[in-house]
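Below is one structure. I have some questions about it.
Removed: one protein chain of the complex. Kept in place: all other protein chains.
Which chain is which? They are A, B and C, in the order written, and residues in each are numbered from 1.
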Amino acid sequence: MTKLGIALIGTGFMGRAHSNAWRQVSRFFETPLEPELRVICGRNPETTREAANKLGWLEHSTDWETVVRRSDIDIVDICTPGDSHLPIALAAADAGKAVFCEKPLANSVAEAEHMRDAVVKAGVVHMLCHNYRRAPAVMLAKQIIDEGRIGRIRHFRGTYLQDWIVDPEAPRVWRLEKAKAGSGALGDIASHSLDLARFLVGEISEVAGLLETFIAERPLPDSSQTGPVDVDDAALALMRFHCGAIGSVEGSRFCPGRKNYNRFEINGSEGSLSFDLERMNELEFYAEEGPRSGFRTILATDPSHPFVQAWWPPGHILGYEHTFTHTVLDLLRAVEGSGPFGPTFEDGVANQRVLDAIERSSDAGTWRSTNIQGPREGAK
Amino acid sequence: MTKLGIALIGTGFMGRAHSNAWRQVSRFFETPLEPELRVICGRNPETTREAANKLGWLEHSTDWETVVRRSDIDIVDICTPGDSHLPIALAAADAGKAVFCEKPLANSVAEAEHMRDAVVKAGVVHMLCHNYRRAPAVMLAKQIIDEGRIGRIRHFRGTYLQDWIVDPEAPRVWRLEKAKAGSGALGDIASHSLDLARFLVGEISEVAGLLETFIAERPLPDSSQTGPVDVDDAALALMRFHCGAIGSVEGSRFCPGRKNYNRFEINGSEGSLSFDLERMNELEFYAEEGPRSGFRTILATDPSHPFVQAWWPPGHILGYEHTFTHTVLDLLRAVEGSGPFGPTFEDGVANQRVLDAIERSSDAGTWRSTNIQGPREGAK
Amino acid sequence: MTKLGIALIGTGFMGRAHSNAWRQVSRFFETPLEPELRVICGRNPETTREAANKLGWLEHSTDWETVVRRSDIDIVDICTPGDSHLPIALAAADAGKAVFCEKPLANSVAEAEHMRDAVVKAGVVHMLCHNYRRAPAVMLAKQIIDEGRIGRIRHFRGTYLQDWIVDPEAPRVWRLEKAKAGSGALGDIASHSLDLARFLVGEISEVAGLLETFIAERPLPDSSQTGPVDVDDAALALMRFHCGAIGSVEGSRFCPGRKNYNRFEINGSEGSLSFDLERMNELEFYAEEGPRSGFRTILATDPSHPFVQAWWPPGHILGYEHTFTHTVLDLLRAVEGSGPFGPTFEDGVANQRVLDAIERSSDAGTWRSTNIQGPREGAK
Partner (left out) sequence: MTKLGIALIGTGFMGRAHSNAWRQVSRFFETPLEPELRVICGRNPETTREAANKLGWLEHSTDWETVVRRSDIDIVDICTPGDSHLPIALAAADAGKAVFCEKPLANSVAEAEHMRDAVVKAGVVHMLCHNYRRAPAVMLAKQIIDEGRIGRIRHFRGTYLQDWIVDPEAPRVWRLEKAKAGSGALGDIASHSLDLARFLVGEISEVAGLLETFIAERPLPDSSQTGPVDVDDAALALMRFHCGAIGSVEGSRFCPGRKNYNRFEINGSEGSLSFDLERMNELEFYAEEGPRSGFRTILATDPSHPFVQAWWPPGHILGYEHTFTHTVLDLLRAVEGSGPFGPTFEDGVANQRVLDAIERSSDAGTWRSTNIQGPREGAK
């Protein structure tokens, strides 16, 4: 099988998750091309060397600019904080590499557009890593919607709730710095809900946003001093979709007991769907069928469910990291020519427009347009 | 035991539920005074006579104006559509009767204030029937909050979802007429969520609302013609509370599979609570207690739980109508002098201010103040 | 409407539940005859007088033998401990009254047969109060089975778990005395599961039982002394049904957190059903329909569901005591001539045979026949 050279930039949580996906994808799926984990890049030489050993990379480097131009690299996988997505993506596109980027695509609409323009101009494959689209239960939701089984969509209700900074003594990590993370719960977690909303319902036309920071000052990591939190602790919005549906979204890291509660409910004219990432192998589906109707819990582990056949028999559940494996599988397919597969950088721009409109609306206290023109669909 | 004469105005769904409460309360609770179901009033003589027989009233009448002035009537219970609450309440107050009124209190803030002023001036006991406050699980939530067990409240998330008019051929009943009902999902069901928000979290200071009507024309009942729907099919709002919490609320009758899904979640700095009326005997409670923490399902049927001791042993669940029985129990206590118990007509005014602000905000496309001044508490 | 005189023997928990059913049935249902709560009988004059007042009975008496012969009494309702069911039922039958009896019918097969023979010989209406048959969700399960929607039944799995005597200091009440109660968890709660097994699956042919007493000595109520517990704390059995299905049943009062966990699951060749009394308005139903199948939660509150139309709109749940109201409704129908309705005293005999076989099997350490001859059905 033809090998494909992968370079991964970033050694943190996402670096670990992507490394696993690259290692595992050809062990379970018939991939058109076999990824080879060639180089992992990080800032700290020692940390990067250890990550390479641990995560299974052939080489390691602190010089991503050189790496992304190497002729034996085919895909550049960006797992760094949001403030460095732009330069890496531009360099990779310029070098003619396929670009795979963690979400959110960028820290502003302008950056996102710049990146989108670069990959389009370079004619390279581009994909954004909103991995939850590829939980089998979410893909099944998409199929059920596309088959018309819940009819015309009227409501989307998305929440992504966590509790890891409820404690006011939790440190001011980079995700709480606007310069690095762009925003707080909005870009980190609400963005997942919004990507799912766009994936499952369609484009969002206008929003009313509410951003709130509960704890404005926190201890700096490895320091006896405190520093400001200049991102949102919680982000809420009401939304109107181009298709006529209405909805709401909320991201918060201040919800005790909610560990990774990425939940959505969609109501159509004929039925409803709901999903909760903490039970990510399950999809709740209601079809109006008279007095024996009820929300049914579909355990999305049947060989006929998306991506499942490669794994285990029915009832043997998948874990969090499988969603990344499914995503890189489709990226490989895109590189091989079967693509593009969404979310692309076009989706990244649209997602960023929604985040931006929520911020603008929250500042202004009025509804704001997303400046997304119509109900067009992204890539499959 | 001293008997108390009750007059009930209205023979519909609420009339049935209130009649049951009046019949049952002294069979289970030690009531300070024994209610006697003296007169039920309706517009149609035949229907009213049948209702009296069926529901256990001694007399029936089509002339509520005379009835509410009778000397053998002590409490006037108003179960009519919202457009007639005002005149009945004014007459009852004028006659010195205790007034018990179905929610929403009125169809406008001005009406609500008029009613509140009348009962205050007359010095009569007044109570609004937001029965869900008195589900034992909701009262338990209130206790847990008051004990500080979830800490400082940060989030309220309320939804009240139903599906009874998803079918576009469902008839244009009075609840879909603005002149009679005042509003649609907003006043009918979102108002319950908002009352619970005020009960459990505190006063709401400002809102961003979104009202939507999906089906603008429906068949008229008992007619071959159609008529306009001039109320909202769905109502959403973002909210800020005086205490610093933020929240959202949604009422919709367009959610297939959700039959009576009055659900809320509250997140505080130390824990969380959630409740779903479809499982009204259960309260979900999360207290942060380290790695053995989890949302616990409290089956609110212990003798120590509010109102439960009068009923059955643990695990023998209560039904919908019990919430009314508990409400009239506290009304009797208020009449006997142990009150007032909320929600009073003061709460009715505050609730109406929130509904009004949501409508104004939805019209204007901007946040609107509720004109509620501070985090004051209603009656117990 | 013709009135029917009711005499109720017993002022305890069941007396309260039956009184409520008699009071409420004609308020909600179109009953063929109207029950009148004529006399309640108890042993203690004061307690009985108070019960009469509280529960709505016209008269009270300590002399049930006279009462059951009064010409103005039509139905005798037996709510006493099991050791007195026989004499009351015999006297009532002898007097030509319809007999309604709490479960278990008797404390032995011989007693049960004696009672069954007496009512059959007297030609009076007889009904056993296994109220859980008439939870709407259970009736719906019966309908689904009868329609063949789960196919041929293969498995029944019943548990009835409580926790009220986990504490070894809980007093030795009458339910823990063999002379009064007949047995412990077996007759008190496992008997409910067994009645449901017979109702939904069919007759049981043989069993392997296991009875266990964890705490053999307990404080006597209102005493400083202790007394022996000579009934089972937990009762388990494996079962074979005449229809070829196999199953298990368990009753225990030693399961912390299980308050009234009367749960069953039934698996057929085409689908499955499960029910839990703590969520008694819900039925879980799985129909094999390919990859979009899942256990669906039917909220059994639709007007088309059994008994529901008389109550509230969809999603407004019923409580424990409603099951009694439905049972006396069918008893009234039986008296009016539309019956018999099960469970009858024939069912009581069959139930007792199963309890007896479990006890014999537990003693012997081998399987035992129930001595029930075939898969015959009881009354509707």
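By definition in this document, contacts are C-beta pairs under 8 Å (C-beta built on N, C-alpha and C of every residue); 3 or more make two chains touch, one makes a residue touch a chain.
Everything numeric in this text was worked out from a predicted model, so none of it was measured.
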| item | value |
| --- | --- |
| Touching residue (missing chain; options C:G123, C:G337 or C:G365) | C:G365 |
| Listed residues C:K142, C:H155, C:K178 or C:H242, member touching the removed chain | C:H155 |
| Which of B:H305, B:H326 or B:R368 contacts the chain that the document leaves out | B:H305 |
| Residue of C:Y132, C:F199, C:Y286 or C:F324 touching the missing chain in the full complex | C:Y286 |
| Missing-chain contacts mapped onto chain C | 150, 154-155, 157, 159, 161, 163, 166, 208, 210, 212, 214, 234, 236-238, 240, 244, 246, 248, 250, 252, 254-258, 265, 267-272, 286-288, 293-295, 365-367 |
| Footprint left on chain B by the chain that the document does not show | 140, 144, 283, 285-286, 290-299, 302, 304-305 |
| Interface with the undisplayed chain - residues on chain A | 13, 17, 19-20, 23, 27, 54-56, 162, 164, 258-261, 277-281, 299, 301, 312-322 |
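Here is the rule we use: only the chains that are shown with their structure count from here on.
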| item | value |
| --- | --- |
| Rotation angle (°) superposing Cα atoms of chain A on chain C, nearest 5 | 180 |
| Separation of chain A from chain B, taking each centre as the mean of its C-alpha atoms, in whole Å | 41 |
| Chain A and chain C, separation of their C-alpha mean positions in angstrom | 54 |
| Rounded Å distance between chain B and chain C, as computed from the means of their C-alpha atoms | 36 |
| Multi-chain contact sites of chain B, meaning residues that touch two or more partners | 258 |
